[in-house]
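Every protein chain but one is kept in place in this view of the complex.
Moving on, here comes chain A:
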Amino acid sequence: MSEVGVRLARSPLGLTLDAVREAIADAGLTLDQIDGVATYPGKMQAFLGFSPIGADDVIEAFGLTTRWHVGAAETTAQLGAIAEAAAAVKAGLARHVICFRTVYEAAAMARPDEFPPMERRKDVTGNSQWVSPFGAFSAANWTAQFATRHMKRYGLTREQLAQVAINDHANAALNPRAIVKQPLSLDTYMSARMISTPFCLYDCDRFTDCSTVVIVSAGDALDEVRTIPVRIAASAGSVERYSWDQAEWASAYPTGRDLWKNTDYRVDDVDTVQLYDGFSFQPITWLEGLGFCPVGEGGRFLEGGKRIARDGDLPMNTGGGQLGWGRLHGFGFAYEAVVQLRGEGGARQIGGNPRVAVATSGGGPMAAALLLARD
């Protein structure tokens, strides 16, 4: 992982280079052993801060000779790129795949001449035409409506939502790479300004500049790797509706159910969860969808915050999540799961010698989940 920050001067390619260097050094590999590249969502020229670096940029700039690569938004959320890499190495298409996500939204917003933002006032087409004309520009507006419904149906409270942000801040304060350095009190949370009810400022992640890299290697190539390997025990992903406003449920529910279909591991085996939290509500859908609690009970599962704390029954978002670490856009969860399973979390390392972790991404209409195990 590169430096994580807000309005960094280093270029997006430079951040990506930093993250790749660290990852291959950690794995004990060299660049000439890398024969695959996977990224989400690929380069997006229309909104460069969101995804300024594509698979082609990495292949070209780093002089890679690849046999397989992919970079696409039309997959099962961010971690779908890692699942695709796993499928590729299993099929023999590659042996060592660099999977990366480079985000540059904070710097891009500060330098619009260099990184032109999407023009909100222009003619809208595609799915945005069904939401933008009504002022629903942000995923905060779309996700908030699912949270409102959960409150009405199941009694979710703002105090319960707050536990996601409070837990994230507490963990981020122990993570030297996190953008948040201070714990968050319930009072500060409750008095923060509203963005889109029930979400206040602390329920929404913050634009961040960073590159995160995970290397996926074939099982029969592990003799070339000099680090503690973590196995992808299962993966799952789904899309509810591409047009968000037509989705009845978050895709975390079918994705969570599917994760357990091709593995002997069960919910009780999981030592830590790293659950996508671009908004505080999304971990609730993941806890319910993955089966850690019944549907409708996610808020009560979070109540008081003890269960999800580092010393709780199910430590959650131990690196600080997106509300504390920064908006690494999904890849931070896979990264942190690996850190915890290797016991390399330093001050934020959980106890109990963790062996099994779940990492997720998405949680609106697109979702992906990975079950990771240290043998």
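Definition applied: contacts are C-beta pairs under 8 Å (C-beta built on N, C-alpha and C of every residue); 3 or more make two chains touch, one makes a residue touch a chain; residues count from 1.
Operating definition for what follows: contacts and distances are computed from a predicted model.
Student: Can you pick, from "DNA-binding protein", "Acyl-CoA dehydrogenase family protein", "Putative sugar ABC transporter, periplasmic component" or "AtuA-like ferredoxin-fold domain-containing protein", the UniProt name of the chain not shown?
Tutor: "DNA-binding protein"
Student: Which is it among A:Ser196, A:Gln322 or A:Gln340 that touches the chain not included here?
Tutor: If we include the chain that is not displayed, A:Ser196 is the one touching it.
Student: Please identify which residue in A:Ser138, A:Thr188, A:Thr227 or A:Gln349 touches the non-displayed chain.
Tutor: Only one of A:Ser138, A:Thr188, A:Thr227 or A:Gln349 touches the chain omitted from view, namely A:Ser138.
Student: Based on the whole complex, identify which of A:Gln129, A:Thr157, A:Gln182 or A:Asn262 touches the chain you can't see.
Tutor: That would be A:Gln129, which touches the missing chain.
Student: Hey, which chain A residues sit against the chain that's not shown?
Tutor: 120-125, 127-138, 140-142, 144-149, 152, 193-199, 243, 245-246
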